[in-house]
Structures are given as structure tokens and as C-alpha cells.
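Coming up: chain A.
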Amino acid sequence: MAIAVFFIAAAVAILGGVGVVSFHQPIRSVLSLVLVMLALSVIFLLLGAQFVFAVQIIVYAGAVMVLFLFVIALLGPARELGRGRLRYQGWASAVFVLVLLGLMWTMLQGVQYRQPDKTDLNFFGTVQSIAVGLFTTYLYPFELTSILLLVAAIGAIYLSRKRIDESEGGPAEGLRPSAGVGGNLPPHQT
Partner candidate 1 sequence: MADDKKDEDKPRQPSVAQDVGALLTGLKTTLSETFRPVVTTMYPEDKTPRSERYRGRHYLRRYENGLERCIGCELCAAACPVGCILVIAAENTDENRVSPGERYAKTYEINMLRCIFCGYCEEACPVQAIVLGPEYELSDTSREKFIYTKEKLLEPLPPDVQARLDSKDKT
Partner candidate 2 sequence: MGVEALAESLGQNILTTTLGKLIGWGRGNSVWPLQFGLACCAIEMIHTATASVDIARFGSEAMRASPRQADMMIVSGRVSQKMAPILRTIYDQMPEPKWVISMGACASTGGVFNNYALLQGVDKIVPVDVYVPGCPPRPEDLLNALMILQERIKAQGITPRQ
Partner candidate 3 sequence: MTQIYNDPIGHWVVVVVAMALLLFVVLTATAYTVWFERVALGRIQRRPGPNRVGPYGLLQLAADGVKLAFKESFIPEKTDRIIYVLAPTIGVAAAFLAWTVIPIGLWGDLQYWIADVNVGILIIFAVSSLNVYAIVLGGYASNNKYSLLGGLRSAAQLVSYEMALGLALVPTFMIVGSLRLRDIAGFTVSWGPYHGPIPLILLTPLGFIIYLISATAETNRTPFDLPEAEQELIGGFLTEYSGLKFTMYYLAEYLNVITVSTLAVLLFFGGWYLWIVPPVIAFLLKVVLVVFLYIWLRGTFPRLRYDMLMRLGWKFLLPLAIANVVVTAIILVAVT
């Protein structure tokens, strides 16, 4: 049963991964990535990582990818037009990736895996066990990531802030009220 679930999820994940790379509209790439994430979350569940599963969907699929979607919808459907600047860039990168994978393969050849004992899945990967880890041993890195998030939020707000210099000097040319009744009056405090 679990094997079937794993293979279905893995197939979906790989298909999604191919989709991310090959779709020409960014919105389809995003949706493919969501598919990958959902498939991976199923695999996390297989691996007994319940909390990571929930976080994967809530944070990754539910928030981060929505942000991507938001940006794409906001910017409008942009299509990728140009080819790569290098000739044969696609082939070159494929070769590069294959080499990378081959390297990993050879490196991992001699590694001896440890046969796991009977893991107590009633505790392993539950919210409690994660919490114990996060709030005792790894409290420091946990807090650091919190600070990182804060910094990222501030940075994003700074980047997308309203350009104050433009908006405070009165409406720019072309933003003035059209010739009409309202246009004849002195500007008023609103």
C-alpha cells in the first residue's frame, strides 16, 4: 500500500518538476510547483513527519506559492520569448546537471546506511516531538530564523513601499482632474 502511494506521489512530483521547467507561462510553472509540493507532503506523511507535512502545505503551498501567484496575476501574463543567450544552453545545462548527479552518485557509493530500529511513530514527528526539539536544544537557531523572517518582511515592505517623493509633491502631470467642474476649484484638504 505504502509503496503504491510512494510511487504515485513520486511520479506526480517528477511530472510537476518537469512542468516547472518546461511550461512557458509562469503561472503554469507555479501550479506545477504546487503539485510537487502536495506530492512531497504526501511523502513526508509516509516518512512519519506529520508536522512537516502540515507546514509544507500551510506555509509553502498555502502562503509562499500564493505570493508567487499573486505577483504573476498582478504583473499580467508575461511569456518567455527569448531563447537562451548561449547556444546549446539547454543541452549544456543538462550535461552539467547529469555530471552533478553522477558525482553525487559516486560519492554516495561507499556510504553505509544504518538500519533503523522500530521507530515509535506515536511520538516521532508529532507536534510534541518537534516542539521539544525546537524549544530546547534548537531554541537559538529557531529564534534566529524568526529574526530572519522579520528582516525579510521589513525588506519586502521597504522594497514595495510607496514612493513618497512622487506622491507628496501633488499629483504628477496627467493626474490632475480632467477639465470639468471639479477642476475649476482650488485644491482642497480632503
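As a convention for this text, contacts are C-beta pairs under 8 Å (C-beta built on N, C-alpha and C of every residue); 3 or more make two chains touch, one makes a residue touch a chain; residues count from 1.
Criterion applied: all candidates are chains of the complex that A comes from, given by their letters.
Note that the structure is a prediction, hence the values are computed from the model and not measured.
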*Looking at this complex, which candidate touches chain A: 1, 2 or 3?*
3
*Can you list the chain A residues touching candidate 3 in their complex?*
25, 27-28, 31, 34, 41, 50-51, 53-54, 57-58, 61-63, 66-67, 69-70, 72-74, 77, 126-127
